[in-house]
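Shown next, in structure tokens, is the structure this report addresses.
All protein chains of the complex are present and in place, except for one that has been dropped.
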Amino acid sequence: MSESTSQSVTEPKKGGHGAPAATHAPAAGAGGHGHGHVEGQAHLAHHFDTYQQQFDAGKLGIWLFLLTEVLFFSGLFCAYTIYRGMHPEIFVYAHYFLNTTMGAINTCVLLISSLTAAWAVRNAQLAQRKLLIFNIVVTVACACTFMVVKYFEYSHKFHDGLLPGPNFHPTEQVWELESFKKKHPEAAEYAEHLDKLGEERAHRKSAAGSADATVTGEYERPTEEQIEPLIKAGLIGPHAEDPYRISKPKNAHVFFGIYFCMTGLHGIHVVGGIIVWLWLLKRAAKNEFGPKYFGPIDYAALYWHLVDLIWIYLFPLLYLIH
Amino acid sequence: MANDDTPDTEASADADKQPKSQQGPSEEQPPAHKDDATAPTPKLEPTKQDEGDADERDSDSDVSAPAPVAAAVADGHAAAALHADHGLAHTMPIWMLVAVLGALMLLTILTVSVTNYDLGSQGNLVVGMVIATIKAGLVITFFMHLLWDKKFHLILFLTAVLFVVLFLSMSITDRGEYQGNIDLYQNTTSAAAK
Amino acid sequence: MASPSATADVVAPRSTSESENYLTHDKGVLSWIFTLDHKRIGVMYLCSVLAAFALGGFFALMVRTELLTPGRTIMDHDTYNQMFTLHGAIMVFLVIIPGIPAALGNIIMPLQLGAKDVAFPRLNLASYHLWVVGAVFMLSSLVINAVDTGWTFYTPYSLTTTTAVVPAAFGAFILGFSSIFTGLNFIVTVHKLRPPGMSWFRLPLFVWALYATALIQVLATPVIGITLLMMIVERTLHIGIFDPTLGGDPVLFQHFFWFYSHPAVYIMIVPAFGVIGEIIPVFSRKRMFGYKFIAASSVAIAFLGFLVWGHHLFVSGQSVLAGTIFSAITFLIAVPTAIKVFNWITTMYKGVIHLDTPMLYALAFLWVFTIGGLTGVFLAVMSVDVHLTDTYFVIAHFHYVMMGGAITAFMGGLHYWWPKAFGRMYNEKLGRMAACLVFLGLNVTFFPQFILGSRGMPRRYYNYLPEFQSLHVLSTVGAYTLGVGFLITAFYLVRSLKNGRIAPANPWGGVTLEWQCSSPPPYYNFHKPPVVEAGPYDGYENLMYDEKIGGYLPRKAKSG
Partner (left out) sequence: MIVNLSVSLASVAFAEPKLPKLPDSPFFWMPPDASVTASNTDTLFNAMLWISLIFAVAIFFAMVRFCVKYRAKSRAANENAQKTSEHNTMLELTWSVIPFLIMVPLFVGGFKGYVNLRTPPRGAMEIRAQGQKWKWLFTYPGLGTPDDTLHVPVNTPVRIVINSVDVIHSLFIPAFRTKMDAVPGRYSDIWFKATEVGEFPIFCAEYCGTSHSDMLARVIVHPPGGYEKWLASTIASADSLSGKDRGAMLYEKQGCSTCHSIDGSPKVGPSWKGIFGKMEAMTAGSPMKVDENYLRESMMDPQAHVVMGFAPAMPTYQGKLSDKDIDGLIEFIKSLK
């Protein structure tokens, strides 16, 4: 479609060629969406014939970029799905350590920033400079809030020894956690009790030098409510790390490996977004955007919505495991 | 892709004829373009002028730029008319943006509260994913205004999803098939360790 | 349509003289490093890729030399392992993948399309700069402690080895993005920057091939990105996704890896199809036979290429179910490939065939690629693959396709567009001689490896059974023949830059748009915006060879 119009308006090329030095800039803005930081003076690159063509090209470009982003994250989602499918107990176990409230807050924050981003596009289209600046500022503010919350989550995890791989040494047992107690009070109690039992058995073992698993006789059989959550979380039963006492599931660290990869990569994208928005804020302040040239804002917004989109999936997958 | 190609093909196939008819209108435009192109730092007013000139161009769009609109319609724009209003692309009304945000917030609350009820083995996961997908749908359709955008962009996005599904399904199927060998090994070895 | 004179001074504001071209437009190193002109970026890509090719070739010769004798010849185990790893990694990530699309494609594709530049010149430059950064990372491993995992980075070996895996993998990661940017740029360019009349089915086959390639680059490359990233994280933080000792799954890595790396094979070979599709018609003075079939088959191959990655895993412990699905789809790819070969051959039928250097390379490609393709079928048959996989049969197969296919086509394209890109003619006699040497060397090097493989010689072996020696020696001799061929090529190409005959605008009588602008092309490509009235291979008969300029002119221009 663009070519046909392009011929109808051959002249503007002059404008384009007037300042050959700077002609490429907007295209970079369009294609670079943050890769090339430039202030174009002529907003129509020399190799485009019309604003429509330039805009459409940028739009197609950013959509292709989003395509790659989706596939980029797919690897992590694949790993997630496989491990959750094969070892649900690890995920049940680990999710008690996550703070749903913080996750929910972050979700809302990102959604709001998405709104302001979409609004910013409208402002740019209608050349509403003040509103545009306002909306970009809000977007950036939300993004920063998101990162701050993330920072608190991460530092909390580090503090509790919830690190990937060999460094995974939780300071608290899962049944001591509020989140667990609230959900399954009986199970929590029973877990305490099993833990003591384990202690005793360990003592005898060291004393008698032999592991006799026949001490359970003294206690009455546990109820469904007591035992079910523990098995689901792999604290006891086939997936438990230690067959003789209540412990954590085998390879429990894998969840946090995936958790840090996914949220970390997403966080990096948020930071990238912040940088792009700040750059656009500068340009918006210079009032570079108007009905003919608002591509960069539109493209940045699209990218921002994708970041939001990914979080929309991460939130239930990581924080809302039942 | 085909949906995108055919209009392109038609549009450009007869393009070399069209321009000649359009010499007249196209000649008047350059000045406006020129000074907004060469102005060192465009102030607010030139952009205003641009807007005016944009409207003027679109009002008699049948003369100056029939091709984009025609192609746009052929391109399957949901609202080619709307599209024409603001020059390059469709503009989102504010009420719609706010409404969408409201919906998203509600869905977030819903998905959190749902976790308090046990919906069977995979129930919660399914519900969570369904809600997430609805939210994603809202964001894509309205915030990313794909509803008014070129169909080709939608196709691109769906292609991405298709390939992700392909990638996941094959690797997961395979992993599921040979998981047995891994479990067997882990059990036997841990048994040996005991 | 604006008048020629008007557009002329529009297009070349600095000077309206014909002599001014993109090579002379600006002076100084910086004007190259930070240029936004697709032709200059293409030239920079070309030089870098050729340099990398020389390095990779050197490693290849070292490997072949070591394999002259069963035991130790010149180096020890570890050095050998590093040599073949670097040979593979450099040739795949630094040479073949960017070779035709980024180097030749950047120079030629916008010209063929009739565009003034690619859609996003800065992204294009960024892509090149990323290539350089990636190359630095990859080669830095060579200084630190050269990586020895094989170019496939298979876990858990890549997690346990003490060599510098991380820089190499990170280099490959960056190179991936360089390739994504090129692809993205080309897709948008083809969609949005076509001049009037350039409808989809008037695109030259080279453009079609690059378009198909770009689709793969954009869809597949992100996955290798995340895979290598996860591998690096696994190696540094031990997240336990690929590491069996932490509950990870090494075979999962192979799935991830090949989801990209099989399509990557088509990133390497599909552009080669494009080049051949340009050369054969021009040197047969005849329309491409079954243009639409060839164009369509490129896209078909691009998409089918995504559905077959599992055929690399038949003996990796992949399930029978998955293996069967992948094998079945693998067979389907043979069909569009066969179509291409038959169409190319038929194009020559009743043509007027000029056996200049590019055509010699094209013919070499036809022969070599046929063998490569047919032996591919052997490997698609599951039970046979169980015996042949990870042996020299596989080595021979993919060298016939990558080296014999991609590189031969690259050389063909290089010779075909050399006059256009640099405005000089190379020494045709030497050119033909080198082409024959390369063809000969290729077959002598790699054909014995089919026999070695089927007899059970495993790949990546430093020692081997004495009874394999004779064939190994033959193969090494071939390798050196290849080396000589390429040295001669380098010699006469470089020399042509200084004292080669000035090239006419259209030395071969091509009718695609790039031949309509002067050689080398002006900074803004076209003094007059081109208007396309015909298909990419129409009107050879309207061109007339002119002895004085040694090139082709339109008939009417000659008479008038």
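Labels for the chains are A, B and C, by order of writing; each one numbers its residues from 1.
The working rule: a residue touches a chain if its C-beta (ideal position, glycine included) is under 8 Å from a C-beta of that chain, and two chains touch if they have at least 3 such contacts.
Keep in mind it's a predicted model, so treat the numbers as computed, not measured.
Visitor: List the displayed chains that the omitted chain touches in the full complex.
Guide: Counted over the whole complex, the chain not pictured touches B, C.
Visitor: Check each of C:L61, C:V132 or C:A334 against the chain that is not shown and name the one that touches it.
Guide: Within the whole complex, the residue contacting the unshown chain is C:A334.
Visitor: Thinking of the whole complex, not just what is shown, which of C:A119, C:A146 or C:A505 touches the missing chain?
Guide: C:A146
Visitor: In terms of residues, what is the contact footprint of the unshown chain on chain C?
Guide: 70-72, 75-79, 81-82, 142-143, 145-146, 148-150, 154, 156-157, 160-162, 244-245, 248-251, 284-287, 289-293, 314-317, 320, 323-324, 327-328, 331-332, 334-336, 338-339, 341-343, 345-346, 348-355, 363, 366-367, 370-371, 374-375, 377-378, 380-387, 389-391, 451, 454-456, 458-467, 509, 540-541, 544-545, 547
Visitor: Could you pull out which residues of chain B are in touch with the chain that's been left out?
Guide: 178, 181-182, 184-186, 192
Assume only the chains that are shown with their structure count from here on.
Visitor: By the contact definition above, name the pair with the higher C-beta contact count: A-B or B-C.
Guide: More C-beta contacts join the chains of A-B.
Visitor: Taking each chain's centre as the mean position of its Cα atoms, how many Å separate chain A from chain C?
Guide: So the centre of chain A lies 37 Å away from the centre of chain C.
Visitor: Nearest whole angstrom, what separates the Cα centre of chain A from the Cα centre of chain B?
Guide: 21
Visitor: Go ahead and note the Å separation of the Cα centroids belonging to chain B and chain C.
Guide: For chain B versus chain C, the centre distance works out to 33 Å.
Visitor: Which chain B residues reach two or more other chains?
Guide: In chain B, the residues touching two or more other chains are 8, 12, 15-16, 19, 159-160, 163, 167, 171, 175.
Visitor: Multi-chain contacts in chain C: which residues touch at least two other chains?
Guide: 1, 191, 194, 196, 198, 219, 223, 249, 252, 256, in rising order.
Visitor: Of all residues in chain A, which touch chain B in the complex?
Guide: By the definition above, chain A touches chain B via 1-5, 7-12, 14-16, 18-19, 41-44, 51-52, 55-56, 59-60, 63-64, 66-67, 70-71, 74, 77-78, 81-82, 85-86, 100, 104, 107-108, 111-112, 114-115, 117-119, 121-122, 125-127, 129, 243, 250, 286-288, 290-292, 294, 298, 301-302, 305, 308-309, 312-313, 315-317, 320-322.
Visitor: In their shared complex, at which residues does chain B touch chain A?
Guide: Residues in contact with chain A: 7-8, 11-12, 14-16, 18-19, 22, 25-27, 29-30, 33-34, 36-44, 47-48, 50-51, 54, 64-65, 67-68, 70-72, 74-75, 86-89, 91-92, 94, 97-98, 100-101, 104-105, 108, 111-112, 115, 118-119, 123-125, 128-129, 131-132, 135-136, 139-140, 142-145, 149-150, 152-153, 156-157, 159-161, 163-164, 167-168, 171-172, 175-176, 179, 186, 194.
Visitor: Quick one: which bits of chain C touch chain B in the complex? Just the residue numbers, please.
Guide: Checking each residue of chain C against chain B gives 1, 191, 194, 196-201, 219, 223, 249, 251-252, 255-256, 259, 306-307, 310, 317-322, 325-326, 531-533.
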